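Please see the structure below; I have some questions.
A single protein chain has been removed from this complex, and every other one stays in its place.
Lettered A and B in written order, each chain numbered from 1.
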Amino acid sequence: MTKSKKMIYTAILGVLILALLIFLEANKTQYGMAYTILQKGIILSVVAVSMNLVTGFTGLFSLGQAGFMAIGAYVTAIFLIPVENIKDVYYISGIAPGILSFKNWLEAGPAFTQMLLPYIALIIGGVVAALFAALIGYPVLRLKSDYLAIATLGFSEIVRAIISSPQMDTITNGSYGLKKIPGFVSIVETFGIMVVCVLLMVLLLRSTYGRAFRAIREDEVAAEAMGINLAKHKQMSFIIGSFFSAVSGGMLAMFMRSIDSRTFSVSLTYDILLIVVIGGIGSVTGSVIAALLVTASKEWWLRFFDNPLAIGGVQIPFFRTGFRMVIFSIILLVVVLFYQKGIMGKNEFSWERLEKRFKKLISPKKGGAKNV
Amino acid sequence: MTLATFFQHVLTGISLGGAYALIAIGYTMVYGILRLINFAHGDIFMMAGYFMIFSMVTFPWQIAIPLVCLLTVVLGVVIERVAYKPIRTAPRMSIMISAIGVSYLIQNLATYLFTALPRAYPEIPFLKKIFQIGSISSSLVTFITPVLTILLVIGLILLINHTKVGMAMRAVSKDFETAQLMGIRINNTISTTFIIGSLLAAIGSILYFTDRSSVTPFSGTLPGLKCFIAAVLGGIGSIPGAVVGGFAIGICETFLVAMGYSTYSDAFTFVLLIIILLFRPTGLFGEKMIDKV
Partner (left out) sequence: MSNQVLKLSDITMQFGGVVAVDNLSLEVNQNEIVSLIGPNGAGKTTAFNVITGVYAPTNGAVYVKDSMITSNFPKGNMKKLYAGESKGNYSTTMKKTPDQITKLGVARTFQNIRLFKELTAFDNVLIAKHMRQKSNVFSATLGINYKEEQSMREETMKLLEILGLTEVKDEVASSLPYGQQRHLEIARALATNPELLLLDEPAAGMNPQETDELTAFIFDIRKKFNLTIFMIEHHMDLVMDISDRIYVLDFGKLIASGTPAEIQNNQRVIDAYLGVQEDGEE
């Protein structure tokens, strides 16, 4: 397949997606479910890819996603809640005066800063999370990966505890959470941010640094013998991954409009892990596809598991609240035990691959022959 | 803080620490043998709590306690057979993900079966009896926990150092493959490890929840993480280490709560973990390991 042909295909695909999104945006009320699911899937795909960057490409088993997302979400929310709503949101203890005057100053700024504010907020959220990542990464990344898993999991819980503690009332509104967060202008905007984030991560992975990450995943001793500074590169991957997790958390805050510390419990990390595992540990496209699939099936297609179901007057057993999540955890286990590669394995989507599949489908002999 | 309240807190701390120590042993033993953080261990502990609730409905405590131990052991062994054994040779990360999957499944299953609302933990009358020593008063369970913990640990250490099974366990933890070549039945040894770990978790669960009075599907997560940290603090793989770590964390936590920092008592444990990893990654009693190149 020639390069120009591939570019045309990609452009067509892009236009199609864009058209779909614009269509959904125009008919928001009619296709409410699809709209919400797609938006959430897009947001989760950012954090899934960021987890894959750390876990799948660098081989560091980090379970701190929920914590980094919480940081991103709270920073974004504090930035974006309009000053006029502050009183309603912080109705218990009021807001810290420093933040209030800062927000007043922001709102007094020129109009274009107002427009850019969501993006600035997302980036600052990411930077704050990256700083925390650097802080915990320094001691922990030098050790075996198991400790990283526990330490990041613990970190995530600490973040949650601190956010909901009464001492933080004037900043995070403690356990009452934040609400009245302005949302996205449209789903196209959500998609645009996701494309930028994922593209940046893909470019990173394709660069010489991405290759170094993969070398670390494959064999740490050999990578080090080839002159790759393990601590530095692990740190880099962890920090960048945390940055994008936090951006995704900020997007989630804008999507949900109201957040509290319970949103970012360990089970959120497990949900993301599920996405990464199903998509394929080490595949960016796999993560994106799985983010959409998992979100859709969890929140939409498999909803019926949670409702009592009767076929022909006979009550089907097991169908009640919570059954969906049981099915989900079984899926995760089955994938881990029997389909360790997930949907995509370590492969990425490519037009060639699709063409091969397609040809195989039409004439099985031709396509199947060359598979060495 | 008067001397009396001080001792009161010490006693509570030791009691909590005893329960932690029992759970930490499960982590440290499984890690020693499989090099696996058994993320499901905290949930096994939580399930033991539910088993107790349901056993006590029909049986008196004399029957309920052994029944709970039996059920918990079965659960632990089944988890090992189903979720860990098939992928024992897979990359470490896959096994860890499998462990997380099990933990996720148990939590969701518990939510499905018992709902997320807290359930009252049954009272075992004799454990709740209030004792008075000088100006310190506490229920019997508080006094029993540390004593029982120490006795169990002594028994376990004797088992490991003086029986054939114990020798097999030590051999497997030193070198998995060589132990296999020497004719040690790996599967039995691993199962034994899970039996012991789960049994101790069941006992720990009874002692822990008697003081707490309710169980939810998520009651296992945080104690689980803390006990793993206790195991790391003591030096992962070392049983006396796990016990010391458990007591240390239990006492620290009790004092933090007593001083009014209850929100930070959980955070403290993780800060402690990071400090240990920074200055003494092998823990207090751990051996230094050299990876062969």
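Rule of thumb we're sticking to: a residue touches a chain if its C-beta (ideal position, glycine included) is under 8 Å from a C-beta of that chain, and two chains touch if they have at least 3 such contacts.
Here the structure is a predicted model, which means the values were calculated and not measured.
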Options A:L122, A:V159 or A:A215, residue touching the unrepresented chain: A:A215
Of A:A19, A:L131, A:V196 or A:M226, which sits in contact with the chain we cannot see? A:M226
Going by the contact rule already stated, which one of A:K6, A:K144, A:K346 or A:K360 would touch the omitted chain in the full complex? A:K346
In the full complex, chain A touches the hidden chain through residues 200, 203-204, 207-209, 211-212, 214-215, 218-219, 221-230, 236, 240, 346
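In this text, only the chains that are shown with their structure count from here on.
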Between chain A and chain B, what's the gap in Å when you average each chain's C-alpha atoms? 33
Counting only contacts in the complex, chain A reaches chain B at residues 55, 59, 61, 63, 136, 139-140, 143, 145-147, 149-151, 153-155, 157-158, 161-162, 164-167, 221, 266-267, 270, 273-274, 277, 281, 320-323, 325-326, 328-330, 332-333, 336-337, 340
Considering the complex alone, what residue numbers of chain B touch chain A? 35, 37, 83, 86-87, 90, 92-94, 96-98, 100-102, 104-105, 107-109, 111-113, 115, 221-222, 225, 228-229, 232, 263-264, 266-267, 269-271, 273-274, 277-278, 281, 291, 293
